[in-house]
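A protein chain is absent from this complex, but the other protein chains hold their places.
Chain nomenclature is as follows: A, B and C, assigned in order of appearance, with residue numbering initiated at 1 for each chain independently.
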Amino acid sequence: MTRIESQSGSSWLTRDELDSARERLPILYVDIVPVRADESGIVTSVGLLLRITGHGQISRALVSGRVLYHERVRSAVLRHIEKDLGPLALPRLPTSPQPFTVAEYFPTPGVTAFHDPRQHAVSLAFVVPVDGDCAPQPDALELTWFTPIELLDPTLFSEMSGGQGTLLRQALAYCGL
Amino acid sequence: MTRIESQSGSSWLTRDELDSARERLPILYVDIVPVRADESGIVTSVGLLLRITGHGQISRALVSGRVLYHERVRSAVLRHIEKDLGPLALPRLPTSPQPFTVAEYFPTPGVTAFHDPRQHAVSLAFVVPVDGDCAPQPDALELTWFTPIELLDPTLFSEMSGGQGTLLRQALAYCGL
Amino acid sequence: MTRIESQSGSSWLTRDELDSARERLPILYVDIVPVRADESGIVTSVGLLLRITGHGQISRALVSGRVLYHERVRSAVLRHIEKDLGPLALPRLPTSPQPFTVAEYFPTPGVTAFHDPRQHAVSLAFVVPVDGDCAPQPDALELTWFTPIELLDPTLFSEMSGGQGTLLRQALAYCGL
Partner (left out) sequence: MTRIESQSGSSWLTRDELDSARERLPILYVDIVPVRADESGIVTSVGLLLRITGHGQISRALVSGRVLYHERVRSAVLRHIEKDLGPLALPRLPTSPQPFTVAEYFPTPGVTAFHDPRQHAVSLAFVVPVDGDCAPQPDALELTWFTPIELLDPTLFSEMSGGQGTLLRQALAYCGL
């Protein structure tokens, strides 16, 4: 039996239990768009991970993950940034808990722009400037920084799965780009 | 065995299963601040429910409830407004999925300003103008509309439980009041 | 001497005085994206005006205009909707004064995505659902409603001037589209 993702509290969720919950409840997620910004707050580049999906396809991805039981949303944001960008990323979390949008990933494609075949996930999305050294962790092939102009390339969006290309566009719009 | 809250999909959650999930996962909620607004969008009054809590205390409350599996957040907002204010409330849902804040109710008091002894609930909070006839439903004693000036009364906030007084203040601040 | 745009207070601005101010101060504007939304708040169509610009070109435009001295931003939003969509539009103004973005139109092209050769205008942008009958007023040729899918057509954005195509995209992103 594989136990996954340690909980802040004493309770653990087995893989079976999580699979069961995923068929019954919306699961709370965070999506993070890591950016470099200049001193006036203008976004100069956006970091995207390169990953191999479960189906062997290569995909660009945002930093993303579950909020655990008894974990604050802020702590989940910090934890997933550290997990995906390493411990030296120096993220600058927003002072407000207000996400720039909420992405609803449905197991059924087409209900919204977002799709997750494993579950119904509802994700609070944040843009987070990072000042430090970022490095892809073992579960990613690469971390690449794209300028706002490079992000206009439509092939880039098509390399993102589950609707994360839409979420990235929404993040850029929110930043005035 | 009591089955509760019909799901949009085919799966149901027994009371036991929901109780079990509540000990393992953050549960997604919506909190709605129902308001009357004039033609220029200025809030003229806020509706609060009067309820008897499980402990026999009388409490003022916002419209609030769970998001179900395979249910859109917007649909959950509509459903809970209809459940608490009746089918003729004519709510005007926001066009943006961005909540004005996210309230994190912890089972442990003091982690945040919000507390729910039953569970770790993460709630997306929206201000929703209602144009129609609102009536308290059987599970509430009363629905009362308060002007922004009446809401300055600190006893009113103390009559709200779980930190909803804080959430109401945040809603008023968001509306520029 | 032509006097323009009646002021709420007693003071008037001559065309010369306004021209002078436009060379010295940022001028406060509002931009409004008029939308039709369904009962759950989902945007079903966006209204764009068809106008002949000063240079004889045909251009798609948002509802837009100046905030006057001693006029509330909300009142300016209402006034410009009535001016451009007629008195029966029944707009639903947001309850929060927070715009979804701020568009900075510079007289110099390229400083931002927005450009206004006449002036430095700073515009508070709002999405406003309208429920009533909308009709183009004498200064516009046409008012056309586009579905979100029709808005994907890039030629539509190229028909908008001054960067309003960018602003429209930002509005759609804000609405989760």
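Here is the rule we use: a residue touches a chain if its C-beta (ideal position, glycine included) is under 8 Å from a C-beta of that chain, and two chains touch if they have at least 3 such contacts.
No experiment lies behind these values; they were computed from the predicted model shown.
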item: Touching residue (missing chain; options C:64, C:101 or C:164); value: C:101
item: Residue of A:69, A:100 or A:114 touching the missing chain in the full complex; value: A:100
item: For chain B, the residues touching the chain missing from this view; value: 101-102, 112-113, 169-170, 172-174, 176-177
item: Residues belonging to chain A that touch the chain removed from view; value: 35, 37, 39-43, 72, 74-75, 77-78, 92-98, 100, 127, 129, 174-176
item: For chain C, residues in touch with the removed chain; value: 7, 11, 13, 17, 20-21, 23-28, 67-73, 96-102, 104, 106-108, 111-112, 120, 122, 124
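Following the convention adopted for this analysis, only the chains that are shown with their structure count from here on.
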item: Self-contact between copies chain B and chain C, residue sets same or different by half; value: same
item: Distance between the centres, which are taken as Cα means, of chain B and chain A, whole angstrom; value: 27
item: Between chain C and chain A, distance of the C-alpha-averaged centres to the nearest whole Å; value: 34
item: Cα-centroid distance, chain B relative to chain C, in whole angstrom; value: 34
item: Two or more partner chains touched - positions in chain C; value: 174, 176
